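A protein chain is absent from this complex, but the other protein chains hold their places.
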Amino acid sequence: MTTTTSTTAARPGGAGPRRPEAAPPRRDRRRWTGWGFVLPFLAVFLVVLVAPVLYSVYLSVFEERLIGGNAFVGLDNYARALGDPQFWDSLRRVALFLVVQVPIMLVIALAAALALDSARLRASSLFRISIFLPYAVPAVVAALMWGFIYGKRFGLVGNADQAFGLDLPDPLSQSWVLLAIGNIVTWEFVGYNMLIFYAALRVISPDLYEAAELDGAGQFRIIKDIKLPAIRGALVIAGIFSVIGSFQLFNEPNILQTLAPNAINSYFTPNMYAYNLSFAGQQYNYSAAIAILMGLVTMIVAYVVQLSGNRKDK
Amino acid sequence: MSTLTGSPVATPDDATPSRRRAPKDPARRRTAGAPREKRSTLLTVVMAVLLIYSVLPLFWLLINSTKTQEALFDSFGLWFSGDFVLFDNIAQVFTYGDGEFVRWFGNTVLYVVVGAGGATLLATLAGYGLAKFDFPGKKAVFAVVLGAVAIPGTALAVPTFLMFSQLGLTNTPWAIILPSLISPFGLYLIWTYAIDSVPNEILEAARMDGSSELRTFFTISLRLLSPGLITVLLFTMVATWNNYFLPLIMLSDSTWYPLTVGLNQWNAQSTTVGGEPIYNLVITGSFLTIIPIVVAFLFLQKYWQSGLTAGGVKA
Partner (left out) sequence: MNRSLPRAAKRAAAFGVGLVLVGSLAACSSGSSGGAGADSASADEIEAALQEDSTITVWAWAPAVEPIAEAFQEKYPNVTVDVQNVGTGADQYTKLQNAIKAGKGAPDVAQIEYFAIPQFTLGESLADLGGFGYDELEDDFTPSTWNAVTQDDGVYALPQDSGPMAMFYRQDVFDKYGLDVPTTWDEYTAAAETMHSADPNQFITSDTGDAGFTTSMIWQAGGHPYEVDGENVTIDLQDEGAQRWTSTWNTLVENGSLAQTPGWTDEWFRGLGDGSIATLLTGAWMPGNLTAQAAAGSGQWRVAPMPQYEEGDTATAENGGSSVAVMQQSENKLVAAAFTKFATAEEEGRQISFDAGGFPSTTADLEDEEFLAEAPEYFGGQKINEVLADAATNVVPDWQYLPFQVYANSIYSDSAASAYTNGTSLDPVLEAWGEASAAYGEQQGFTVEVK
């Protein structure tokens, strides 16, 4: 996203606060008009996201039991979550995942974007579309494909073992499964992030490159001093999306669970834990508390990423 | 819902004073690096590795679409088996279960057209409003949108279900379309794009002429916003096309299933007592599912690329 590199109009006041303004009535009317444009989105947003979130908060302070019905329990569910070893286990796991997978994926995406931008590639549009393609694949399809690829006896891993006489580790075993999932997530989103960076790179003014040429700067210096700083905003955004995605990790482990039931347990990620509590256990209240907690953690980390990303700008 | 529908956090006021200006003339924009840099074979090879990595599972899908149910179990996964039955498989996919695949395909198209189309419209209106109008509570709007997205969607599924159930919306297309109308990433994209691509001078001129804001939006601004709009359209199309989790929960009538849920049901047949396994149809069906998205991307590629370069191209 090139947004944070865009021109001067981007300020809290939004469009044109500095121009000599018309009489207040017109400004007021325009203020209402601003709301008018935003309202359709907000109205649906309220129904579709805000209401369920509020309802979740409400659920999280109650407890409904198969025997005994519904009762108000205040912050008990939260206390229970904070003392729940399974919750912490899942949280640690996604934190580990985040810290390892996200940088790797973003670095690959960045490298690919730089390569595309460098005009030193042949057939660059072919690369662009095909590296993006995995993002378009629905989860149910990805499950089939990766199930085959990771199969140790009849799948690709197994075939490689036989063909090359190796004994590759079982990607669906307890020790390797997180890596296997990291691989799938990277595969899915490298193209998506690559495009975000590529687009940001495309906006860089050629004047800067001309200046660098005159200075006799080499490729790496150009990358370091011009390109990277120019897309810092995009890097931050991609980082934040990835943080949110990592903390919400659910689809990929869920898909692999039938293939690796002993490597992926019901509390593998916080989102899976919340899901199983809710759907298999009908513990909607506790599930809601876990979800709210995870939402808070995600927001905090995302904010930290944004702050640190933008601090370097200043 | 764990795909990154994305929500921007860096509000535009975080932008640094820019050292960059939009190029004066798009034609003058050159690619980076020395203009006549020779093509690097090494780089191409490295990228080719990335390409193979990306495409390999899809290659598997294509190859296995050509096999019969039995051959799937007997043959090597990455190459063809004896019989090439791709067209048979495709025909079967369309006719199995009284043509339920076609129905599901139609459903998915409906959800995408209304859902993604609606999402794009809402995001564009809202993004434009945020970009071009000054009103209190703007930052709050943004923070609230982000906050709601940070909460894991799977945990919101049951509350949403209960709510929709009360409203009588479960098991109807609305249960799928309504949630897909919200694209926070789209909102952010249009917001920042609009700031640069719709010059305030034009808006002022239109106002002087007496045009209402809405009219100005539809006649002037929309055209200026079109690259960004197409981008949001594309991303929301992929998201709604691949929407799986919420439809799974909301629908209990298979006539309204989208393709993702339908294929999953076909897949589950092989694990039921007395079920007829149709892996070959699942794989071929999956392959067919991906094609429309690819086509859409190829077709809209040029808009999409320029759409992401906010501020790069002025209409």
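Think of it as A and B in the order they're written, each chain with its own count starting at 1.
Going forward, a contact is a pair of C-beta atoms (placed from the backbone, for glycine too) under 8 Å apart; a residue touches a chain by one contact, two chains touch by 3 or more.
The shown structure was predicted, so the numbers you read here are calculated from the model rather than taken from an experiment.
K.L.:
Where the complex has a chain not shown, which of B:70, B:83 or B:201 is the residue touching it?
P.N.:
B:70
K.L.:
Which of these touches the unseen chain: A:246, A:283 or A:298?
P.N.:
A:283
K.L.:
Would you mind spotting which of B:62, B:162 or B:294 touches the chain that isn't drawn?
P.N.:
B:162
K.L.:
Contact with the hidden chain only, please: which subunit B residues?
P.N.:
Residues touching the hidden chain, for subunit B, are 70, 72-74, 135-137, 140, 158-159, 161-163, 165-166, 170-171, 248-249, 251-254, 265, 268-277, 279.
K.L.:
On subunit A, what residues meet the omitted chain?
P.N.:
Residues touching the hidden chain, for subunit A, are 28, 31-32, 35, 46, 50-51, 54-55, 58, 64-70, 147-148, 151-155, 173-174, 258-263, 265-267, 276, 279-284.
Here is the rule we go by: only the chains that are shown with their structure count from here on.
K.L.:
Measuring from the mean C-alpha position of subunit A to the mean C-alpha position of subunit B, what distance in angstrom results?
P.N.:
Their C-alpha centroids are separated by 15 Å.
K.L.:
If you look only at subunit B, which of its residues touch subunit A in the complex?
P.N.:
Spelled out, the residues of subunit B in touch with subunit A are 1-4, 6-23, 28-34, 37-40, 43-44, 46-47, 50-51, 53-58, 60-61, 76-78, 121-123, 125-126, 128-136, 138-139, 141, 144-160, 162-163, 178-179, 181-182, 185, 187-189, 192-193, 195-196, 200, 203, 213-214, 217, 238, 241-242, 244-245, 259-260, 263-264, 267, 282-283, 286, 289-290, 293-294, 297-298, 301, 305, 308-312.
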